[in-house]
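Chains shown are a subset, placed as in the full complex.
Labels A and B are assigned to the chains in the order they are written; within every chain, residues are numbered from 1.
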Amino acid sequence: MVKHVESLGLKANVIQGSERTVIAAVGEERVDGVSTLESGPGVDEVLPILAPYKLASRELKADTSIVTAGSLSVGGVQIGMIAGPCSVETEEQIVACAKAVKKAGATALRGGAFKPRTSPYSFQGLKEEGLRMLATAREETGLAVVTEVIAPDDVELVGKYADVLQIGARNMQNYRLLEACGKSHRAVLLKRGPSATIDELLLAAEYILDGGNPKVLLCERGIRTFESHTRFTLPLATVPYLQSKTHLPVVVDPSHGTGHTNLVTAMAKAGIAAGADGLIVEVHPDPAHAKSDGYQTLDFKAFEKLMAECRRIAEAVDRTL
Amino acid sequence: MVKHVESLGLKANVIQGSERTVIAAVGEERVDGVSTLESGPGVDEVLPILAPYKLASRELKADTSIVTAGSLSVGGVQIGMIAGPCSVETEEQIVACAKAVKKAGATALRGGAFKPRTSPYSFQGLKEEGLRMLATAREETGLAVVTEVIAPDDVELVGKYADVLQIGARNMQNYRLLEACGKSHRAVLLKRGPSATIDELLLAAEYILDGGNPKVLLCERGIRTFESHTRFTLPLATVPYLQSKTHLPVVVDPSHGTGHTNLVTAMAKAGIAAGADGLIVEVHPDPAHAKSDGYQTLDFKAFEKLMAECRRIAEAVDRTL
């Protein structure tokens, strides 16, 4: 076994225990073959010690990164508030939304033009037409535009209109897309996949950082668990945990994270209390007739209330909103 | 099929759809046999409509119940704060703890005398001797005592010393224990099992309520998911969701819910922001030498900081701490 460890270029330290023997394999860097040791005779477990990401790690950069894109700034004292509809539906809708969320205090507008949908028969978004409507809404309000990109070939097109490229949960490990965003000069909002570990999220971010783009926002939007009373389970401990491991700012999505209008505000407040650097919230003029996600979308009045309540929490953690 | 539904004492309403037919089985109350319909020929799914709990339901009682036990009150404007060590170890330890947490603002003392432990070889608690130490700590500080009971036969004994009987997560569906607590005049803190649904939690509470004891506190302490960077995943959306379904007050346990000292304070704050009526936190004079759970236990100084920070959040949601 010691020989096998050494054949992988590692130094083997042998520690004799009373019931088991531990062989510590020490090396300059991560070695792919280490996990193969598990199949060796008499080997019970291989336990990794090193974190597998580098550029994303807090060890590399002690201060939280502040990511700025137009009117949006995330990572500093001010909490970034990204709000808007799930899908861009009409120019009227998105401009009305932009004005309403800006008035309430949002610092960026969200809205999907390219929509990844579970069913091929669902509304797939207005595509470039939707992007143009988002640009119009930005002109009218000054709000930065956050919108999803779902394929590497679209990165350039979406980047022409958007201030922040959103990578959705389903695409967190779409590596070509990560690489394409790594070459963009736009900031990237990277959503955690519903069954991704924190290491996997940080390694996905590492693809973007390694591509040359340092402007990455991480987003916790809920994981899949046995719970069925919420659409996903929103694990807010991710916020302080991520902040201890990475310098990248952390955004919370209480809309997807709960899937129910009447839970969004409570979890938005909880997210800020947990230390989130930003929030992303679904808002629509008429949620009951939204083309997607209406059951988790706030109307303007509910969003104003959310802002008022969140502002008080923000102050209680020495931040602004 | 219609006949089968009627043989169970239900009225069958038939609704013809274009691809499927829905038979709505309507009855005065819950019927055990309904789920057997699923095995009938041509039956795809049986979907229940009614909530299965009654006494716990918000429909029964619109106002949140305020549960009071000695110095502890949970459910009103003031947030209940239960703090203390995982295990009672010595009189000196528990009295010191009680004084420290009281000074910091806690309204009740926790401490385990009967400890359910995963391994038969782990420390199992001081039992009645521990209960006496808790009583001494109460005498010295006036703090109500919250302590776990792990078997129906112990309910009377533990009830002699404790103000609140805690039912641990492993025992949430120990029905004999629930029934025994239902006959006690002591308040009961019922912890959610790590894979229990909300309906299961409320039905466990229903056992206690149905036994005649109305003083039930529900506690979210984390669920088991694929996440391994925390001991459990703490789903705070449980707080507003439970509050919409039940009149019973809701307590959050950020210590078990995270399993890491450095995440406890953030999640305590998030719990209050989400609307929790109370918190239960592990505190020990010297966590590094605690007999159990040291890795998730705060020392006195960290607890004072937690209280100071939580107090600001409490104010921001118009509550006191």
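Quick notes on this structure:
The rule we apply is simple: contacts are C-beta pairs under 8 Å (C-beta built on N, C-alpha and C of every residue); 3 or more make two chains touch, one makes a residue touch a chain.
Bear in mind that the values here come from a model prediction, so they are computed numbers and not experimental data.
This homomeric assembly is drawn with 2 chains in place; in total, the structure file defines 4 copies of the chain.
Everything below uses one rule, namely that only the chains that are shown with their structure count from here on.
Put simply, the C-alpha centre of subunit A and that of subunit B have 31 angstrom between them.
Note for the complex: subunit A touches subunit B at residues 195, 197-198, 223, 225-230, 233-237, 239-241, 244, 257-258, 260, 262-263, 266-267, 269-275, 309, 312-313, 315-317.
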